[in-house]
Structure formats: C-alpha cells, structure tokens
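With one protein chain withheld, the remaining protein chains of the complex are depicted in position.
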Amino acid sequence: MSVLKEWIFTTDHKKVGLLYLIGSMAAFAFAGFSALMMRAELSSIGPTITNNPGDYNVWLYFHGAAMILGFQIPALTGFLANYLVPLQIGAKDVAFPRINALSVWLFYMGLILALLTFVVPDPPDVMWTGYPPYSTITFANTALYTFTVLLLGFASILGGVNFLTTIAFMRAPGIGWNQLNMFTWCTFAAFILQLIFVPVLGTAVTLISLDKYLGTHFFDPSSGGDVLVYQNLFWFYSHPAVYVILLPFIGIVFDIVATFARNRIFNYKAAVYGGVGGILLLAGEVWIHHLYVTGMPDWIRVGQMVTTLLISIPVGLLFISLVGTLYKGSISFETPMLYALSVVFLMLIGGLTGIPLAIVSLTLHVSDTYYIPGHFHYVMAVAGTFAIFGGVYYLFPKFTGKMYNEFVGKLAFWITFVGVNVIFFPMMIVGVTEGMPRRYWDYAQFPGAEPYQYWMTVGAAIIGVGFLLVLFNWIHALFAGPKAGNNPWGSRSLEWTTTSPPLDHGNWEEVPKIEEGWGPYEYGTEKT
Amino acid sequence: MRNNRLHRAFTALPFVALPGGASAEFESIVEKVEDPAAGFDHLWFEVMVDITIIGVIFALLALYFLFRYRRRSPGEEGTQKPLSNLNIIGWALIPAFVFMADDFYMAAKGWQLYDTYRRVPENSLEVKLESAMWTWDYTYPNGVKTYNELRVPAGQPVVLRMTSRDTIHSHFIPDFRIKEDSMPGRVTYMWFYPQKPGEHIVSCAEYCGQLHSRMYGKVIVMPRGEFDSWYQAEAAKLDVKLTKLSDNRGAGQK
Partner (left out) sequence: MSNHAHAHEHGPILTPWPLVISIGILAMIPLAFIFKFSYHNSFAAILSLGIGAPLCIIGVIGWVREAIGGDELSQGLGFGAMGWFILAEALIFLPGFATYWVLRLSAESWPPPGSVDMPQLMPVIMTVVLVSSSLTIHKAEGLLEAGDVAGFRKWLAATMLLGLSFLLMSIYEWNHLFHLGFTIDVNVFSSSFFSLTGLHGSHVFVGLGIFLAIMIPAMSGKINHTFVRTGSLYWHFVDIIWFFVVSQLYFW
C-alpha cells in the first residue's frame, strides 16, 4: 500500500518521469496493436480482416493520434525530460513538483480518453488531423478527439512552464548556458515550441467541437465560415510539433553518441545556436507545406516552399555536429549506441525525403499518397522511436540500478532495424510509382500496389517480434538483471555522478561542485 | 506508362553514376503545350539524385569514422580538441551557405515547374467538377453531365474548376501527376494534358469518411473524332431532355 502511495502521490521528478514512461509505452503498445490490425487488413486487396471500412478508419485515427500525442511527445518531453533534465543541470527537482505531478496525471486522463475509442459507440474516425467539415458532419464522436487533444495539450503546457523555469533558474552554480547537455538545450527549445504552439491547436480543436455540438459556423462555408482556417491553425501547431519530437530525440542521440564515443561534441556552439536556434526560428513559418494541394494562394505556397527548404540548414548543422562527434572518438557499440547511430542513418533518409515534399510542384503528385507515411515514419516513427528506445536503454542502469542483457538487446535491435526498412521503404516507392493514396481501407483500383502492401505487412510482423523481445529484455532485467554501477558507460555528464538509482529525494547527498572549466563533454582531459 | 520511368528513377538511384538513365526516353517535343507531368518526372529524378548524393556523403563519412575510431582499449577516450573561434564560425557558415545554395537551386526549379502546373493553357477544355461523398460529378461546357467518368479528347489540355457539396475531397490522377482538393465554399482548379488515348484512374486523396477508398473513377482519353461524336450525341440527348422538360413545364403552366 505504501509503495502504491509513494507512486501515485509522488512529486519526485524521477518517479513522475517513470510514470510518463509507463503511460507512453502503453500508448505505444496499443497504437502499435492498431497498426498491426491495419497492416493485416491491407495485406491483400479486398476486405481482409474486416469488411467495415469504419473499423479501419478508427484504428488509423487511434494509431496516428496515440502515437504522436500519447507516445512520442510524452516519452520525449515527459519521460526523458523529467528524468534527465534535473540530473543534467544538478538540480534537486524541477521548479514546481506539484505541477509536475498534475501534468503527468492529466496526461493519464488524456490517455484514458484516447483509449475510450475502443469501447464507446461511434468512436471518432476523423484521423489525427480532424479536418472539418468532415469532423463536424460525421456521426462519430468528434468530442472525444477534441478533449483527448486538450488534456494532453494542457499537460504539455504545464510541463513547459515547469521546465523552462527549471532550466532557466535552477542550474547548479557554475553551469552556464554553454555547459548544458545537448539534451537539455533541445528540451528547452522543444518546450518553447510547445508553449507557443499547443494553445493554437487547443483552440483549433475546440472550435470544431463548438461547430459540431453548439452550432457555431467557424468552418461552415454556407454561413460565412471557412474550411481552410482550421487547417491553417492545425498545421500552425502540428508542423512545429514535429520539431518538438525531433529536437529532444536528436538531443538524446547527441548525448548517447558523445558518451559512447567518449568525445566532445563537434562544434557545440554551431549545433546549439545555429541548429537548435535555427529550428526555433524557422519552425513557425513553414506550415503551409501541409496545405500545398488545398487551394491556398500560389504566392503563399511558393514562399513557404522556400522557408521549408531552408529548414535543411539548421538540421544540416546538427548533422555535421553529430557525425563530427565521431571524429577522433573512441567508439564502442553497446545497445544504446546502436540505436543512436541507426537514428543518424534513418533520420537522413527521413529528412532528405522531406526535401521533395517541400518542393511544391512535386508535392502536387505525392501529397496524400503513401510517400507521406513513408517520409514521416522514417523520420518520426522510426528515428524518433529508436532514439526513445536508445534513451531507455541508456538510462536503464541509472533508473533501475540493474543491467539489461546486451546480447538480447542487440538482437532485438537488428530485428527491428530490418523490420522497419522492410515496411517503410516500400511505402515511399508505392506512393510515387503507383500513386497509392493514404488512408485507404482497400485499394482495388491500384492492383500494382498489392505486392508492396504485402511486404509491408511482413515488415510489421517482424517489428512486432522485435519489440516483444525488447519488452522481454527490460522486464527480465528489472527483476533479474545484474547490478549496474553508478557510471557504467564512463560518461562525464552530471547525471552519472549520482548513485544508481539516484537518491529518492534530492538526487544527490550533496550536489556536485562544478569546477572551473567543467563540461559534460570534456573527454580526453584529466579526470577530476 | 509513365510509372515505369519513375520506377526506374527509384531503382536507378544506387547507380546514379551511370549516365543518362532517364534521358534515354526523352520525348520529342511536338506540342507547344508544356506537359507538367513530364516536368514532374524530370525534376523528381533530379531531386532524388541530389538528396541521394547528400545522404551518401554523410552516411559514408559516418561509417568511415565508426570504423576508423572504434574503441581499442577499455579506458580509452576521444581526443578531439575544442575548435578555435575561426573554425567554429567557418564550420557553421560554410556548410550553411552550401546547403542554402542547394535549397535555392531546388526552389527555383520547383517554382518553374509549379508555374507550368498553375498556368492553364488558352485552348483548354473547361469542365466543372462537383465532388460529394462519394462521387465525382463533371459538367461540360455544353451542359453534358457525367459521373465518375471524365471523357476527354487526346491532344487538348483539360482544366477542372472544382468545388464540393459536402466535405473535402481531392481529385487525384496519378498518371498525370496532379491533384488538388475540392471543398465547399471555394473554387479550386487543376489542369492536365492528355496526349494519347487511354484510361487513367482518378482516386480521392483526401480522407472523406467511410468510402474514401472507394471513391474513384476514370479519365477516358479518346481520339479527337471519337470524343467529338460522343460529345455531340450526349448533347443531343440533353437537348431532347431539355425540350421535354420545358414542354412539361409549359403544360403545367397552362
């Protein structure tokens, strides 16, 4: 009983972080399950496991919404940020522990709403984008979508308020802005984006429920409303949201790569001020690239083609620093490092395939085809998920005090690595060459797509096995893993100076003193 | 079909060094009308080559480092030195300008093609499209209506003026590399250039509910003469209907 109380009444940032981990992994498992259902349905032409397209649409709605809002954003800005940031800046906790607890419980309430999709009559079928007028004329339960987004969004805003304050004011004496871990920097930037853009999404989804249930006319052209206003508001948030995912995941990859290469970040300042800063500056000016085929005025489309392409500059700077960190390193290849390194390659594929999408004339063909899921699964679902899994492996010895099994870890990694490429590369090909549109329950008019679809399903099955193995490895290690040391990876970063697991309250007996010239990546110098 | 060329563009990627993969099949330019679909295939291939080169450079460099700097003894640490200020700035600005140059190059190319996509040729056949859950309704200039079947003559550009009765749909013709949403309250347009007789799938590309995946029809490109006779025959039927209608109405008023 008292253990239970310790968890559900906790305000400790580490426990809150782990609660976020559990919730987001549950979301991942459910959303992954609905992905498997979708894949099974698509494995061949004609009704395969359901002859009701409505079922498919609900799975797809849940898959998209839960993966982004319930899994990735909470895993990155909930779990990793909560667990790591205070440790990396030498703080005893976050600025507002109670608000932190409120944030995680609101997240759980949002998850409960999201999961209601599977039990209520008329579950939402509006896709994770919820475009009106469809979302306002469907018989399905759009309110569930609205409130899921609102609760998860509000949880995120509270997290933002908390972490921006924490990082700005609670760094241990002696840690300056140029001595922050890349992950902390990226979290800082990601929360600025959340704070600015989530409220816009909140308003947008509220307006569709007002339209649907209270009879307002915001998106109803027959009474002077405008259907495109919603899409603008939605993508005004949801494009920056992809950087809310990208930033922390590239941040944790930086930390892992630096640790396992035991090396300085190459050109840290360019990565922080050029890369992270540049993304912050550009993130809000490119949303029209999701509206290339909606009849927006031509000059806006062309203008935002240019801004979208320019995003490659800050991301490119991050890549130079990332690859440069390997230069003259001392690289070892444990499981977290395998995940982190694979992110470099997968993110190259995913990011670079965004470039043709940014070019408006090319998007006229590929928009809303399977090329799009191909692009974003590489960059988000694969690179992002691998970064999160790498992060969990990386921190596993810290938060459990136990070591996972290296062999099973690597095996599972290679299985999933093969699996994701088998599923997501064909997606891009079938999108361009066959023109297979997305969000299709069936594709009789595109017979050429069948072999690709078949192999994607095979790939999905492979991934499923891989993730089960991961889960098995973690659970096994949690109960029967060998004891891990305080700093198994030989990192110089602050979070590894505590015990494993860290002290319940306050993290350290005494917060380590920061020496002149200390930095989280000062490898190759005298150890102090 | 065009698909094959794209297919080749994709599979040819690893062999970009082999020259002329795509240009072999360059079509002679007999018509004055610029076909955006051909422009698409061309630019697509070019951009694919561009991003493949960038990706391969980064990937090879990373792989080389991974091999060259693997850890040899447990206690070893990396030996990278901090950069000088000049180096910091150089390593930020020079790549930034290189990337920017590439971005602007692609943007210029993209814009050019986009112009072609959006500038409707003078002699186009203008057809009105009204979409609805789940059908495409076309109306020709002379009032002929068809459903889920757009018959057009070969050799004449076609422009669609589109709107929708209920929700958003997207008129997507993969073979002509073009789609554009149709929605209530706005009129959007798209044009394409059917050159040879044949049939092409039109499929809805914007999620529109239960039967989104079943919302498809055909563009039927007919030889000029055949089209003209079909068009006139339909118009004649229409005339009959119209006169009948007005007869009835006349009768009612009396």
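Should a chain be cited, it is by its letter among A and B, assigned in written order, with residues numbered from 1 in that chain.
The rule is simple: a contact is a pair of C-beta atoms (placed from the backbone, for glycine too) under 8 Å apart; a residue touches a chain by one contact, two chains touch by 3 or more.
Because the structure is a prediction, the values reported are computed rather than measured.
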Displayed chains contacted by the hidden chain, counting the whole assembly: A
Selected from A:Leu115, A:Ile137 or A:Leu164 as touching the chain missing from the view: A:Leu164
Of A:Gly225, A:Gly350, A:Gly409 or A:Pro520, the one touching the omitted chain in the full complex: A:Gly225
Residue among A:Ala40, A:Met109, A:Ile137 or A:Val458 that touches the chain left out of view: A:Met109
Contacts of subunit A with the absent chain, listed as residue ranges: 5-6, 8-12, 92-93, 95-99, 101-102, 104-106, 108-109, 112-113, 121-122, 141, 143-144, 147, 150-151, 157, 160-162, 164-165, 168-170, 195-200, 202-204, 207, 209-210, 213-218, 223-226, 229, 233, 236, 504-506, 509-510
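Rule of thumb we're sticking to: only the chains that are shown with their structure count from here on.
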Distance from subunit B to subunit A - Cα centre to Cα centre, in angstrom: 30
Complex interface listing, subunit B residues touching subunit A: 3, 6-7, 10, 36, 39-40, 43-44, 47-48, 50-52, 54-55, 58-59, 61-62, 65-66, 69-72, 76-83, 87-88, 91-92, 95-96, 99-100, 102-104, 106-107, 109-111, 113-114, 116-118, 166-168, 170, 172, 174-175, 177-181, 183-186, 188, 201, 203-214, 216
Interfacial residue positions of subunit A with respect to subunit B in the complex: 53-54, 57, 125, 127, 129, 131, 133-134, 137-138, 221-222, 225-228, 261-264, 266-267, 269-270, 274, 293-295, 298, 301-302, 305-306, 309-310, 312-313, 316-317, 319-320, 323-333, 341, 344-345, 348-349, 352-353, 355-356, 359-362, 364-365, 367-369, 429, 432-435, 437-443, 445-446, 448, 490, 523-524
